[in-house]
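Complex shown without one protein chain; remaining protein chains in place.
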Amino acid sequence: MYNLDFSILLTDYKIILDGIYTTIFVSIVASVLAFSLGTFFVYFRISPNLLVKKFTNFIVNCIRNVPLLIIIYLFYKGFPSLGIILPAITCGILALGIYTAAYISDALLSGINAVPQEHSQASNALGLTRLQSFLYVVYPQALRHCIYILGSTFMNLIKNSSLVSFIAVTDIFYVVYKGIADSYRIYEYFILAIVVYCSLTGFVLLMTNILQKIYKIPSAEARA
Amino acid sequence: MKNKLLLIITLCFTLFVTGCNKQEENIDSLSTILQRGKIIVGVKYDTKPFGYMTENQQLVGFDVDLAKSIAKSILGDENKVEFKQVTPSNRILALSSGQVDMIIATMTVTEQRSEIIDFSTPYYVTGQAILVPRGSKITSISDLNGKRVIIIFGSTAEKNLRLAAPEAQILGFKTYTSAYSALKQNRADAITSDETILLGFAMEDKNLKLLPKKYSKEPYAIGFKKGPSSIRLRNRVNFVLNDMIQNGELAKLKSRWIKY
Partner (left out) sequence: MNFSIITHNFYFLMQGLGITLKVAFISIMLSMLFGTILGVIRFSKIFILSRIVGLFIDITRSIPLILYIIFIHFSISPYLYGHADFLRYIGIDCLEMYSAIVAIVAFTSAYIAEIIRSGLQSIEKEQIMAAKALSLNSYQIIKYIVLPQAITRMKPALCAQIITLVKDTSLASAIGLIELTRATEIVYETSLHEFELLLFVALVYITLNFLIQRILHMQEKMLNT
């Protein structure tokens, strides 16, 4: 019978901690990029200009229909043949950020649609430009509506960050794959990976729940 | 419409479930091979000069020819062999899952591997070496401290590297070709692997140079599935290998493929 021997994890603990740190770093930086880019996309998707709206919709749909792995390879292997060589971690963060930005812009769009039209009309009447009314009135309210789905997108980002190991970024999945290839101790490394990913996503879930309680939307009072 | 969907689902389910009867346990791989009439060998497809594809999609190399000679001795015809591609990270898996009868894939004999698979007598000895770009200042393994070094997942090169250059930053790749293109794009400063494999790259590309010093002894041997089912096959192959060493055939193969 297979003997579970966790000592192999103890001997490698430095590499494992390094991997976890890299995963967290890549996830955080990519999510900041994704969030900003997603906001940028969604601003154009609610534009009254039909051409701009359709064009941005088209781009977002294209990004969503391509596997993340192909986007990563485009940055890492495709761009060098055009002359642009970026370090591996940058490629990974850019690819991850752009891919998730498409999903975030979808989530924000649903949140914005939940904000009543009267708000943007009222801010227009008060003389705010479209950008100002978006940034100061509509957007903050939209965020409240889509806290849960943004949290779940962030969890997906953490799971997708495992793909950067394909281009030799030493995140936790890379450490696990290398450990399995070198020592054939499959179960120990698999349990390690499960523990790490479950705790990361569980932490995000916890934060999402807390944020949702703090920014709870008061249930619709009786519309007078 | 719904009934059609239900029918498709039931069909797929039965396809999946039926036929789960246990196959006859292979008592002996040698008799299976004789019965089947051909040997299935796992070789590398991307490693000059041991197993690689030419431009017209032909598989050639030292290991390939070795497999053909073994087939000739066991089955009488050197074409009664089927090749499957393996890489350092999946070759042992291919063996233990029964996809191949044996692997001839530049595999070094190590104690760790001997616990999982059985080896034949070694057929070639090489050493670990370092490949760097032509203008590089690296001249020995201790120079690799602080530099970015590439190793291949599942190979034996990392242990020596860690001992001799503990400060080296190690990047791992799954295939030799991706490692090679990473070196060319200056994403790393050196590749360390078996000398013969790196020689294959250095001979093709004048911008890379192979450092002359070898850092370990790496005996290559043929791998077999562990256990009693492969004992007869292993003994037979050992017999063939010893024959080839004695009558000079192995030396002829070496001089044909490994020119330096």
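The chains carry the letters A and B, assigned in the order they are written, with residues numbered from 1 in each.
Throughout what follows, a contact is a pair of C-beta atoms (placed from the backbone, for glycine too) under 8 Å apart; a residue touches a chain by one contact, two chains touch by 3 or more.
It should be emphasised that the depicted structure is a prediction, and the values quoted were computed from it without experimental measurement.
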Identified contact with the non-displayed chain, of A:Ser7, A:Asn65 or A:Gln117: A:Asn65
Of A:Pro80, A:Gly97 or A:Gly151, the residue in touch with the unshown chain: A:Pro80
Sole residue of A:Val32, A:Ala114, A:Cys198 or A:Ile217 that reaches the chain not shown, by the stated touch rule: A:Cys198
Residues belonging to subunit A that touch the chain removed from view: 61-62, 65-71, 73-74, 77-82, 155, 159-160, 162-163, 166, 173, 176-177, 180, 186-187, 190, 193-194, 197-198, 201-202
In subunit B, positions touching the absent partner: 1, 8-9, 12-13, 15-16, 18-20, 22-23, 46, 85, 87, 90, 93-94, 96-99, 174-175, 177-178, 181
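Definition applied: only the chains that are shown with their structure count from here on.
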Centre-to-centre distance between subunit B and subunit A (centres being mean Cα positions), rounded to whole Å: 38
List of subunit A residues in touch with subunit B within their complex: 77, 80, 85, 87-88, 168, 170, 174, 177-178, 181-184
Subunit B to subunit A touching residues, read off their complex: 88-89, 92, 112, 116, 150, 153-154, 158, 171-173, 181-182, 185-187
